[in-house]
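Apart from one protein chain that is not included, each protein chain of the complex appears where it belongs.
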Amino acid sequence: MLASIIASGLALGAVYALIGITYNVMFAASRVMSFTAGQLGMLGGVFGALFVGRLGVPGPVGLVLTLAACAAVGVLTEIIAVRPVLASLEKHLYVLSTLAAALLIQQLTAIEWSTEPQPFPRLLGLGSGILDEKFWLPVLACAAVIGGLEWMYRRTLVGRAFIAIAEDNFAARALGLPERRLRMASFALAGAVAGLAGFSSGQLLLAFFANGAMLNFYGFVPVALGGLGNNRGAVLGGLALGLFQQAANFTVGGVFASVLVFTVFIVVLLAAPQGLFGAPAVRRV
Amino acid sequence: MAADALLHVEALDAGYGKIGVLHRVDLIVRPAEIVALLGPNGAGKTTLLRALSGLLPWTAGDATFAGSSLRGADPRACARAGLVHVVEGHRVFTQLSVTDNLALAAYDLPRGERSARIEDALQVFPEIAAKHTEKGGALSGGQQQMLAVAQGLVRRPRLLLLDEPSAGLSPVLVDRVLLVLARLRDAGTAVLLVEQLVEKSLAVADRVYALAQGRIVLNAPAQAPGLAARLERAYLGVAA
Partner (left out) sequence: MPYIALARTRLAVPRSMFAALPYFALLLVALALPLAGQEYWTVIATRAAIYWVLVSGLNLVVGFAGQLAIGYVALLTLGAYTASVLVERAGVHPFLALAAAAVVGAMAGVVVGLPALRLRTFYFAMTTLGFATIVTQVALAWTGVTGGGIGVPGPSLAAPFDTAQGFYLLCIALAAACTWMTLNAANSRFGRSLVAIRDAEVAAEACGVAKARLLMLVFLFSGALAGIAGGLFATLQSYITPDAFTFDLSVLFFIAILIGGRGSVLGPLLATLLLTALPEFAAPLVAWSTFLYAALLLVIVLLVPGGIADVLDFRSRRALPSGRAVVPRIQLLPALLSYGVSRDDLTLRGIALSFGAVRAIDGLDLDLRPGEVHGLIGPNGSGKTTTLNAICGFAVPQSGTVRIGGTTLPLGAAPRRAAAGIGRTFQTPRIVGEASVIDNVMIGGTILGRATLIETLLTLPRHRREEAALRDRAMTALRLVGLEALAAIRADRLQHSELRFVEIARALMPTPRFLLLDEPAAGLSAIEIERLGQLVVAISRQGTGVLLVEHHADLIFAVCDRVTVLNLGQTLASGTPAEIQAHRDVVEAYLGR
């Protein structure tokens, strides 16, 4: 039982962590928390099942197509739900505009895809039991994303521009950085990260439209635990959440596991709004 | 008078939302001159700089830079045209190294040219060249201000807008920064300098404008006789 808890806990935890990173990447460039984060994760599973399962595209090509499609949806979110709100005086309306965008994505999927969970094809055919690919693929994806982001932030000028915009948007603009293009790029990146989360966990969570709302919430918990904008915190928080949830699931059952997770979430939010690992320094002025 | 102007501002109005801050501001900066923009708190000096560099839309009037209108230009377009704004409060990026801070100022320049520009900018300020691998947050306030000015220099501006470079600096460092401005002018760069330190600004400037309650109330050569008294009256809200 312990092995199952760890296998499924780490797998789900990695997915939650990736959705948490999706929230963070969007937030860093725009100061906007978007309800589309979980929906993009759901789309990763649906597009994967569509391309690889229904259309029979080879796995790697299907992955690239899925990431591209999710990145496109990410950019679309920025254009229709984020940019108009940032341009207006009432910036807090982003909560509503991204909620609307998320519902549009979810309903469209339910109508055009299916309201029932659809199977996701086996990708590599590797491993069985607790070493099945469905358990380690999400962990692998999470490690890849973390490595890729670290490389980007440390080694590329674009990555530094992202850091600059996240720290002081006004100074970055005054310096002549192409703020709007960078924001769109970060929404594309966020879409791809979420798409990868959905694709890698397809065999675990299936291609199901309701996963979006579920991932929205469980993906936000790591952000609350780890502190807004803190990717390492999100990974630690995500894995902790996955393990905790699965342990509770196996020992006290699903209902109390859900209630426990929610209670912990609320308590952490109320006791430490900055997250357990602290958020990066607040902007001056 | 306007024919030789690099920056020509005519009857400019700007503000935040409903609140009008600038009222019919006229101002000229010629190539290779330092113009000091002085005035009491809340007069609208920072607002004027922001309006000129595309950070704040204006509501009426016009401004041309090197012959073309600045209407609707964003900060990026302004910077590309050679109008560079170093904002107040030495807001450098604390999580990035000094070199990276400068590299971002050269974001859309060709990769090959970037390092040469960064070298040039660092040469002006040996204090921060020695710390070029350290994070912006590890610098002292004065060093951060130098880094902010260096960021502006990376662009090789034709006109540099500087907002209170002296804030939080020791007198020695203030002199150091102002000396850099004089050297820039001698090399052909124009500077529009917003300052609280009146005497030091007058010492380095060629001309001076005073802004009070959003209006230009004084325009004179920096060496004009009796200027101190006129400024004093301007600060107390009376047209000089």
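General observations
Read from first to last, the chains carry the letters A and B; within each, the first residue is number 1.
The rule is short, and it goes like this: a residue touches a chain if its C-beta (ideal position, glycine included) is under 8 Å from a C-beta of that chain, and two chains touch if they have at least 3 such contacts.
All of these numbers come straight from a predicted model, not from anything done at the bench.
Every shown chain touched by the omitted chain in the complete complex is listed here: A, B.
In the complete assembly, the contact with the undisplayed chain comes from A:101, out of A:19, A:70, A:101 or A:161. Considering A:162, A:220 or A:244, the position touching the chain not shown turns out to be A:220 (whole complex). Contact between chain B and the absent chain runs through residues 18-21, 40-43, 195-199, 213, 231-232, 235-238. Listed for chain A, the residues touching the missing chain in the whole complex are 33, 80-81, 84-85, 90, 92-97, 99-101, 103-104, 107-108, 111, 213-214, 216-217, 220, 224, 253-255, 258-259, 262, 265-266, 269-270, 273.
One rule holds for everything that comes next: only the chains that are shown with their structure count from here on.
Computed from the mean C-alpha positions, the centre of chain A lies at a distance of 42 Å from the centre of chain B.
Per the touch definition, chain B reaches chain A in the complex via residues 17, 53, 55, 75-76, 78-80, 84-87, 89, 91-96, 100, 103-105, 107-108, 137, 151, 155. Taken in their complex, chain A has these residues touching chain B: 89, 157, 160-161, 163-164, 167-168, 170-178, 280-281, 284-285.
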